[in-house]
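Have a look at this one before I ask anything.
The complex appears here without one of its protein chains, the remainder shown in place.
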Amino acid sequence: MDTLNATFSRLGGVYLLPVIMGVLAFVLIGSPSTWVTLTVAGLAMGMMIFLMASGLSLVFGLMDVLNFGHSAFVSFGAFIAASVLAALGSWLTGSSVALNMIALIMAICAATAFGAAAGWFFERVIVRPVYRDHLRQILITMGALIVAEQLLLAIWGGAPVSVARPAVLEGSFVFGTIAIEIYRVFAFLLGLLVYVALYLVLNRTRIGLLIRAGVENREMVEALGFRIDRLFIGVFMAGSALAAMGGAMWAGYQGLITPALGGEMLIIVFIVVIIGGLGSIEGSLLGAIMVGLTANYVAFLMPKLALASNMLLMMAVLLWRPYGLKPAIKG
Amino acid sequence: MISQPLANDTISAPGMSKARTGRMIVYAIVGLIGLALLFAPFLFPEVRSQEVAARICVFIVLVASYDLLLGYTGIVSFAHTMFFGLGAYGAAIALKTMGRGFDAILLGGAAGVAAALVLAILIGLLSLRVKAIFFAMITLAAASVMLVLASQLSDFTGGEDGMTYQIPRFFSPATKLLTDADGKVLRIFDVALDGKIALYYFVFLTSLALFLVMARIVASPLGTVLEAIRENELRAEAIGYRVVLYRTAIFCIAAVIAALAGIVRAVWLKYTGPEVALSFAIMIDILLMVVIGGMGTLIGAIIGVVIMSLAQFYLKDLMQVAADATSGVPLLPELLNPDRWLLWLGVLFILLVYFFPAGIAGTLLGKGGTK
Partner (left out) sequence: MSDAILRLDDVHTDIAQYRILHGVSFDVPEGGVHVLLGRNGAGKTTTLRTIMGLWRARSGAIVFRHHDITAVRTPDISRLGIAYVPENMGIFGGLTVEENMRLASATGAFDAARLKRIYQLFPAMEKFWDKQAFALSGGQKQMLAISRAIIEPRDLILIDEPTKGLAPSIINAMIEAFQEIGRDTTILLVEQNFHFARSLGRGATVIDDGRIAWNGSMEELAHDEALQTRLLSLSMAEAH
């Protein structure tokens, strides 16, 4: 079994899976232009989901804390971004690319900053008192999710909110018969940027070294002289900020958001971290891309199955690898 | 050395009597609730109160069955409404397609229960061996798929709107259970003994029976094993218990009971839809009820359900008053809007989990904090 696994991982291992999915879909779909559109949509969606999932996964890996309230950051991020964009409406509709982008960046930054601040509050008030107590942790973060969703309703009301998109990101790049939405490319690139940044921080810095070590064995990190609680609040804030950023991007992608958004994304994010394996950003990326691609391919090929597709994907992965495709190594 | 036993005595004596008083209080409350439910048609004859009483009966079963998982076994599942919904939809679809007969309830209900059982076995064996947190996520995902299916397969389920249907004639107001000398329906305390009464007592007695079954399960050797597993999984495994099998067993039992409760609910309401049988709002209600009442006490389910049900009605009124009083202040009226009652319940829930993790019944019974 070990040698079999070794052979598989030499060939690229589980990272081959999205590629295999893409090739399979290409054969099934037939039309190259449709395939490109779907693939780009899947990758963009995957990258946004990655933003939401990576924080949850790292927080779990590092501290064994699963935050059911995580999706609250996503929905608050989405609504804050929508509000900022609405307030800067005139900048968005204008033809000035600079103003367009400034408005968008401000919206994303506002959401992200809120996410970091809310993450700080969450960690201090909600999660810290119930470390190492999974049952109460699930209950309390669930309670926090209820409160957060109610606050969202109190502030923005229950009606759907339409999200203004900057003019510069409207429309598509057209190559012959292939059309690619600009916003999707933007979402993909932003997600990629965040992934690369996370990768570099985790693998090239001392903080990253500490995080990776903490994911494996936090007690030993403490015994080596490091305050893991400080590390953890940092990771928690970063994770919440990324979730809010993902929410902001998602708002622009959807164009119309409702308060139910958080709950829907929570399920998807859970599926992603279960598929990818908890505690590693590589796993989150892999899971997110697979979920994004599956959602788009299946929606085209078998629309009836679209809603259950992610669930089926998760079941299949769990049967094969009960701890996900790329879980962090636990010491 | 001498002061130590003295100190112990002074602490333990009032502690003991305190626990005894607490127990008395709990049983007194539960007894009162039981009597109120038993005589509900006579005590609270209005339609709305009847609805509340019937809902309380069904939810006591539903919440108690969830307590079997959460409180007694330490399993966090978000799929409990899924099982509840399977029972409800099973009965509802059969009543809709086969017509208003007990055979439809039996057949449809059996199908619903069987579906719940099969799903519970699958989910249990597939994922109860992993960490509690993983299981919680997987059940959440499964339940969400079921919710989506119910609203998508509208040919069978009526989609988002759900479906209405008729229930056996025996339960209709035209049925005369007892007649007086004139051949008219007999009245006691001005309440007609018609099919509606029969329907209420169908709900009440089924719920009572299911609750007693659960009480029996908890007191049985199975209950003891489950508590041993919850306290120390590795130790239980080392002693030789097949932890996964026991967990799957209790998960299946809870699922079946939830499905049965769903059937009762479907019959009472004459309507089944995502809102009343499958939604996450119900799951959250269950969670709040079991924690407020007291995890791992079973009896706490009764207290939790009643408190939550009353809160749903009276807290809203109270909030309306508060919202009106603060109408000049920004945001505050919005937070005090009766529609936001869940906000305050959520805050209460968090505080409860922090400070009284044993819930009302657990605290009064002196179970102390859970670990």
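Order as written gives the chain letters A and B; numbering starts at 1 within each chain.
Rule of thumb we're sticking to: a contact is a pair of C-beta atoms (placed from the backbone, for glycine too) under 8 Å apart; a residue touches a chain by one contact, two chains touch by 3 or more.
All figures in this text were calculated on a predicted structure; none of them were measured in a lab.
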item	value
Chains on display which the left-out chain touches in the complete complex	A
Omitted-chain contact residue, chosen from A:196, A:220 or A:256	A:220
Absent-chain interface as seen on chain A, which is shown	206, 209-210, 212-213, 216-217, 219-228, 328-329, 331
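As a working rule, only the chains that are shown with their structure count from here on.
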item	value
Euclidean distance of C-alpha centroids - chain A vs chain B, Å	34
List of chain B residues in touch with chain A within their complex	70, 74, 76, 126-127, 129-134, 136-138, 140-142, 144-145, 148-149, 152, 280, 284, 287, 291, 331, 334-335, 337, 339-340, 342-343, 345-347, 349-350, 353-354, 357, 370-371
In the complex with chain B, residue positions of chain A that touch it	60, 66, 68, 126, 129-130, 133-136, 138-140, 142-144, 146-147, 150-151, 153-155, 263, 266-267, 270-271, 273-274, 307-308, 310-311, 314-315, 318-319, 322-323
